[in-house]
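Omission of a single protein chain aside, the complex is shown with its protein chains in their original locations.
Right, chain A next:
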Amino acid sequence: MMIYLDNSATTKPYPEVIESFVKVSTDYFGNPSSLHGIGTQAEKLLSTARKQIADLLKVKSAEVFFTSGGTEGNNLAIKGAALANQNRGKHIITTSIEHPSVMEAFQVLSEQGFAVTYLPVDATGRVSVVDLEKALREDTILVSIMHVNNEVGSIQPIAEIGELLKQYPQILFHVDHVQGIGKVDLSLIDAGIDLCTISGHKLHGLKGTGVLYIRQGVRIAPLFSGGNQEGQFRSGTENVAGIVALAKAMRISLNNCVLYAHKLKEIRTVFYHGLQEIDGVQVNSPVDGAPHIINFSVPGLKSEVLLHELETEGVYVSTTSACSSKKRTASKTVLEMYRNQERAESVIRISTSFHNEIEEAKQAIDAIGRAVAKLEKVMR
């Protein structure tokens, strides 16, 4: 038995997506910047992929820029926006529960003389628009807020924040949409978003692919120097095969999002209630969080031990976010929400996708129940 419940770490690529990748790599291997016919074909694939993604996101082709994924997208958006606009001010704002690729980028900028405000979150894992408004200053140039939190799945009030920031046209608004896309709706245009990060492998595409949306007219500084591909924002020969695969993965995922939204919600309900009934388990995710992430703690139990115990039963989950789980630190988001070290150190994240079944959720709940009972005897 294999029940894969770590879809927020990465998703399994669709077979059709891999097919496209192989075909493009084999038959259309040209460099899109080459002037001959082979290059022209690659260029056509690139522009068709760009158009398809722009249509899916309801933006313009000229606003879609390809990157290597979420980490690069976030770094490019944040450092690029801050550096290109520092003559107008050096104050930047984010939240205390961002993904490390945002956190660390802000850290680097603060070492370079930028003043950073980290907005707190409440017990439901959300920032408040009032707090943000209070934090705005004359010299604020950038606000970066994730849409769906990667650890607990709380959904930030992006539309309201966008509405507020529309009154401050000098402030750029970046949204890390890596966990949200295909799971929680977000209109980039209506929310007044200037920069938006998307990653390919979180929506059944391939690793090493991603999109940064840059609203027309927004200037950012590139991270890489080179051949000035991607409208000079991102040098480096385009990963045409990965990009075509990403366009296909996004089309299929957004379609599945409509088809299976109900199932995803139902699975979450099974987990939410099932977990609450297990002794010693505390659910960390807010009731109204994203439909694909459920986070819980078993205080006193090391999460890594529980993870491996579940693995022996064929259930694959995660401790905090995959990117920070190697460091064995407490979950920053859970700590921010509940201010409880023990709770934050014993965190398990379940993250689903459209292809999980309700039956799998029930089996996983049983496995978690057994594992917790077994380990509690040993560890306490």
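Just so it is clear, contacts are C-beta pairs under 8 Å (C-beta built on N, C-alpha and C of every residue); 3 or more make two chains touch, one makes a residue touch a chain; residues count from 1.
The criterion applied here is as follows: contacts and distances are computed from a predicted model.
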| item | value |
| --- | --- |
| "Ion-translocating oxidoreductase complex subunit C", "NAD(P)-binding domain-containing protein", "Probable tRNA sulfurtransferase" or "Branched-chain amino acid transport system permease protein" - which is the UniProt name of the missing chain | "Probable tRNA sulfurtransferase" |
| Hidden partner chain, touching residue among A:Arg137, A:Arg215 or A:Arg251 | A:Arg251 |
| Among A:Lys23, A:Lys58 or A:Lys265, residue touching the chain not depicted | A:Lys23 |
| Residue in contact with the excluded chain [from A:Lys60, A:Arg137, A:Lys207 or A:Lys263] | A:Lys60 |
| Residues of chain A in contact with the chain not shown | 20, 23-24, 28, 35, 37, 40-41, 43-45, 48-49, 52, 60-62, 216, 244, 247-248, 251 |
